[in-house]
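Every protein chain except one is present and positioned as in the full complex.
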Amino acid sequence: MTLLKVYNVSKSFGGLMAVNDVNFEVSEGTVMGLIGPNGAGKTTVFNLITGNYKPDSGEIIFSGKNITGLSPNKIVKLGIARTFQTIRLFQNRSVLENVLAGCHCRMRAGVLACMFQPGWQKQEEHQAVKNAFQELRFVGLEKEVNNQAKNLSYGNQRLLEIARALATRPKLLILDEPAGGMNEQETQALVRLIDQIKKRGITILLIEHDMSLVMKICEKIVVLEHGTKIAEGTAEQIKADPQVIEAYLGWEEDD
Amino acid sequence: MELFIQQLTNGLAIGSIYALIALGYTMVYGVMKLINFAHGDLFSIGAYLGLTFLISFGLVDKVGAPVAILIIMLMVMGLVGLIGILLERVAYRPLRKADRLAAVVSALGASIFFSNSLMLIYGAKFRVYPHNLLPKSYITILELHIPVVRILLLLVSFILMACLYLFVQKTKTGTAIRAAAIDQGAARLMGINVNKIISIVFFIGPALGGAAGIMVGLYYGQVNFLMGWLYGLKAFIAAVIGGIGNIPGAMLGGLILGVIESLGAAYISFAWKDAIAFFVLIVILIVRPTGILGERVAEKV
Amino acid sequence: MLIEILFVIILFLSPLFLNAYWIDVLNNIGIYAILALSLNIILGHTGLFHMGHAAFYAIGAYTTAILNTMYHIPILWLMPVSGLLAGIFGYLVARPIIHLRGDYLLIVTIGIVEIVRIALVNNIFGLTGGSNGIFGISRPSLGGLVIRKPQQFFYYIWIFLGISVYLFYRLENSRFGRALNYIKEDELAAEGSGINVSKYKLLAFVLGAIWAGFVGNIYASKMTIISPESFSFWESVILFVIVILGGAGSIRGVILGSFLIIGLPELFRQFASARMLIFGAAMVVMMIFRPQGLVPPRSRTYSLEVLIGKE
Partner (left out) sequence: MKKFSVLFFFVLGLVCVSNPVLAKTIKIGLICPLTGSWASEGQDMEKIVKLLAEQINTKGGLLGKKVEVIVEDDGGDPRTAALAAQRLSSQDIVGVIGTYGSSVTEATQNIFNESKIIQIANGSTAIRLTEKGLKYFFRTCPRDDEQGKVAAEYIMKSGFKRVAILHDNTTYARGLAEETKSLLQKKGLNIVFFDALTPGESDYSPILTNLKAKNPDVVFFTGYYPEAGLLLRQKMEMGWNVQFIGGDATNNPDLVKIAGKDAAKGFLFLSPPVPQDLDTKEAKDFLAAYKRKYNSLPGSVWAVLSGDGFLALTTAIKATKSTDPDVLANYLHNKLNLSGLTGQIAFDSKGDRVGALYRIYRVDAKGNFILQ
């Protein structure tokens, strides 16, 4: 079943066409990769899905609901969570608090409830802390609970972002270069983690530069170049696509 | 119509003063991202220093008013610039790595300190500049009396602005200032001595403020120890209207603010003048959240 | 914790050994502390550069003054009304400007407080009495006891402060308070984590405004006369300084900040006309030595043992 449908979406910045008429679908329960050379518009596509940018034209349908132009927080609430390419944690807050941010949208205590703290609010708060802790344990950061986010290693910061995203209880998890800055060992662990996430029934859409990782875990891959989709298919199909090979040759030199 | 044109020239005159002070604000902001609330008081210091020099050295008798004013203006600019450098060293440099608001509070403290020092040194009374230093003649254009001084005021403001603009755009130091304004870290990597650049900026900004101070003293004839606060606030508004950190923006913002004030007051109400100016500022910012010439920086996600 | 308890005990006994003047100084400190705590929600927790808090305070004070002098409604009944009106005003002015960033928001809030002051001076709607202000405001009365003397006001103000601290402390350590902190740290990440950033910014503004409205009510009944100069831009600056100097986001810091900013000029009275000069210099020095504020906020910690134990 289709979970996310990106339909004829375009976006330009001051005359520069960043995303041009892109179409693709993500099926529920799969891992999909979005690849392409630097500046191909991958992150822009993510930002369009998550509501950080509004598309100039086209529609984005999530679980049968048109989410085009909704604000990011509403989209999160509907079940799309993300991580950022450049890590955006709450650096001066504790690891647990970072994950609690993700729990926020599944809680309901308002100003008055927070001030006067009736029983249900206390229970909700307790449950949230427990959930947050479980997510930390899930990504393997349970020892860092009260450490400040900025004191974590780069790889652990990426994991913390994933934990925060998972705490929003998403149906679709969008990972923007999750292995960026990770060493070989950490990347291996990440692959296992993504597998675990998938087992929880969460669909994953990711951008990644590490080709071996993409080829290993993605059931379907979409290739962008200059804001346009140039190929779509399984890892095998993509590897054999002449347009992709051409685009890649230029890209390899850049790296 | 005559009223309109007359008020327009009134607005441009006061606007050029705002613009001159706003230039200093905006330069400091551009490089340091600091709202220097003490800037208005540096302007007052300029006005008082100018008064002291005019009275005490007898330069006017020796070399004549125009030359004396020029010399004194340069002296004042130099001295106020030095005070600016000192201010940066003492009150802002230790806070460069701290939260931005810490420096704002430090600036407010410095402002209180400066205005009260002026009060203790010069007294709380209004001080009066010597008269008869400036020409008293008029130019009459289409039945409009425009005092020559007023044209001189505009002229001097524009010359100073133009010099600053050329300095920042055309010289090597200017390029370094612009580089430091965009990214201090990167500028440092390019071999720019950022500390030196900041000192230069803290010399030029206050020096222009000091020049504005002496001009206000000469033109309007009176100075007081609290005037810096009001002028400083107006200049801050002017800088924001134009897009803070942007040099042509400060000029534009100053002139626009002056004109809004005089036209708004003339056609709506004088008692509501400042409220009208603030209201227009708010509307401008709602429509253009970074001011008229400010760059819209879409935050990178 | 021991020091805080000691502090509260000494404070509440202080009317026994202080004269009326020092009690009144403490009253002023208390009023500014509540105001600064309400600003702390906006500036300290949410990180919105708000330098116009006196506007909300003014709305509260004038609401109380006008309704009390015209319709003789008792002061205490007017406290919720003042808070509500200040809150509504806060909502209306904050709504169009809430998306402005940093310094642009700062200048706009300065604009708001100045517009409010000028409107008060110009006797808007013929209600505010112009620059004369409004006089003859009654004293609050609690079940027959009229609060009049500085000692009585001391308990009135500081108990209100105590309640505020209690509620704000709970707010800080809950979903709402955390949301504000996330926004302060990184708006984009907060939005991306499912926090409705503009809604929470507005809520922070409105809540801060409501509390400032309450304080306006207390101030009006304490002074019995209010005039526009009590709500100038400068008052907003003082509140801003209290929060930043004390420690943005820290209740302890803000209270200590109020003691310093309101108390120090009183201690410096012996320097006569030089007192503000010394005060200005002291501000710079304190900021240089404690750039993060005198008492920066503590980070929230969660006990790991409890979490595992509850599994």
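As written, the chain order gives the labels A, B and C, with residue 1 at the start of each chain.
Operating definition for what follows: contacts are C-beta pairs under 8 Å (C-beta built on N, C-alpha and C of every residue); 3 or more make two chains touch, one makes a residue touch a chain.
On a predicted model such as this, the values are computed, not experimentally measured, just so you know.
Colleague: Mind giving the shown chains that are in contact with the missing chain?
Modeller: Output: missing chain touches B, C.
Colleague: Of the residues C:Ile34, C:Val93, C:Leu256 or C:Ile288, which one touches the chain left out of the display?
Modeller: Of these options, the touching residue for the absent chain is C:Leu256.
Colleague: Looking at B:Leu86, B:Ala124 or B:Ala162, which residue reaches the missing chain?
Modeller: B:Ala124
Colleague: Looking at the whole complex, which of C:Arg101, C:Arg170 or C:Arg275 touches the chain that is not displayed?
Modeller: Hidden-chain contact among the options goes to C:Arg275.
Colleague: Residue by residue, what part of chain B touches the chain that was omitted?
Modeller: Counting over the whole complex, chain B touches the hidden chain at residues 3, 6-7, 10-11, 13-14, 17, 116, 119, 123-126, 128, 131, 136, 138, 145, 147, 149, 216, 219-222, 224-227, 230, 261-262, 265-266, 269-271, 273-274.
Colleague: At which residues does chain C meet the chain that is not included here?
Modeller: Interface residues of chain C facing the absent chain: 3-4, 6-7, 10, 14, 17-22, 24-25, 28, 121-122, 130-133, 135, 150, 223-227, 229-230, 252, 256, 259-260, 263, 265-267, 269, 272-273, 275-276, 294-295.
Note that only the chains that are shown with their structure count from here on.
Colleague: Work out per-chain C-alpha centres and flag the one nearest the whole-protein C-alpha centre.
Modeller: Per-chain C-alpha centroids compared to the overall one single out C.
Colleague: Relative to chain C, which chain's C-alpha centre is the most remote?
Modeller: A
Colleague: Taking the mean of the C-alpha atoms as each chain's centre, how many Å separate chain A from chain B?
Modeller: Result: the chain centres lie 48 Å from each other.
Colleague: Centroid from C-alpha atoms only, then distance chain B to chain C, rounded to Å. What do you get?
Modeller: Distance between chain centres: 33 Å.
Colleague: Provide the C-alpha centroid distance between chain A and chain C, rounded to the nearest whole angstrom.
Modeller: 41
Colleague: Would you mind listing the residues of chain A that make contact with two or more other chains?
Modeller: 52, 84
Colleague: Taking each residue of chain C in turn, which ones touch at least two of the other chains?
Modeller: Counting only residues that touch two or more other chains, chain C contributes 188.
Colleague: Could you list, by residue number, the parts of chain C that touch chain B in their complex?
Modeller: 43, 49, 96-97, 99-104, 106-108, 110-112, 114-115, 118-119, 121-122, 188, 233, 237, 240-241, 244-245, 248, 273-274, 276-277, 279-284, 287-288, 291-293
Colleague: Residue numbers of chain C touching chain A in their complex, please.
Modeller: Touching chain A: residues 167, 170-171, 174-179, 181-182, 185-186, 188-197, 203, 207, 299-302, 304, 307, 310 of chain C.
Colleague: Report the residues of chain B in contact with chain C in the complex, numbered from low to high.
Modeller: Its residues touching chain C are 29, 35, 90-91, 94-95, 97-106, 108-114, 116-117, 119-120, 124, 233, 236-237, 240, 244, 269, 271-272, 274-275, 278-279, 281-282, 285-286, 289-291, 299, 301.
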